[in-house]
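What follows is a single structure, written as structure tokens, with notes after it.
With one protein chain removed, the remaining protein chains of the complex are shown where they sit.
Moving on to subunit A:
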Amino acid sequence: MATRKKVLLKVIILGDSSVGKTSLMNQYVNKRFSNQYKATIGADFLTKEVVVDDRVVTMQIWDTAGQERFQSLGVAFYRGADCCVLVFDTTAPNTFKNLDSWRDEFLIQASPRNPEHFPFVVLGNKVDLENRAVSTKRAQQWCQSKNDIPYFETSAKEGINVDIAFQTIAKNALAQESDEGIDSAFSPSLTLGSSSDSNNRPNSSDCSC
């Protein structure tokens, strides 16, 4: 067996526009924050290496466009995600209400095999602001109702809870990625005369015998 390869974990961040998806990613990877708002066009990603349970893994974090008119990478691109991060703004109730549709949208597009147990993480961002409008309790209740999604209250600006949230994301993503049990089912056997080998007849043009 060759040397153990580093696992790549694909993480998708979803949520309404201006909830702080880009800022969270930027704070986590680059430890930087800017107050200026700039819409993400299409998608953007950063990679970061983290250690999870003594394994070095690479997180490929995809920041997506919250504004519908900029969502152009499409569905193909959600496929094969290892974890989905849903972000809302704790000062904007609408962004919280929309979590349902973001989650549904992801499950439809990504169509993971086991949607009930697909790892999501919910982040209530902007807790540094004073005009709080979504209570912790309300957010936790929603998360519990969806199969106990881990919930973190974060501030991308102050860097509150960002590291621990992403550490959880990495851990849950890795657990999902390394779920064993499908590699072994290799049954190579072949039956002659089945329909699939009809193109092996000797008169096919590229035959070299």
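Convention: a contact is a pair of C-beta atoms (placed from the backbone, for glycine too) under 8 Å apart; a residue touches a chain by one contact, two chains touch by 3 or more; residues count from 1.
As a working rule, contacts and distances are computed from a predicted model.
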Handout entry: Per UniProt, the name of the complex member that is left out, chosen from "Ribosomal RNA-processing protein 4", "Glutamyl-tRNA(Gln) amidotransferase subunit A, mitochondrial", "Vacuolar fusion protein MON1 homolog" or "Importin N-terminal domain-containing protein"
Key = "Vacuolar fusion protein MON1 homolog"
Fill in the blank from the handout: Among the options A:Glu105, A:Asp163 or A:Glu177, the absent chain makes contact with A:Glu177
Handout entry: Missing-chain contacts mapped onto subunit A
Key = 1-2, 5-8, 10, 22, 26, 29-30, 32, 34, 36, 38-49, 58, 60, 62, 70, 72-77, 79-82, 110-113, 176-177, 179, 182-183, 185-192, 194, 196-197, 199-202, 204, 206-209
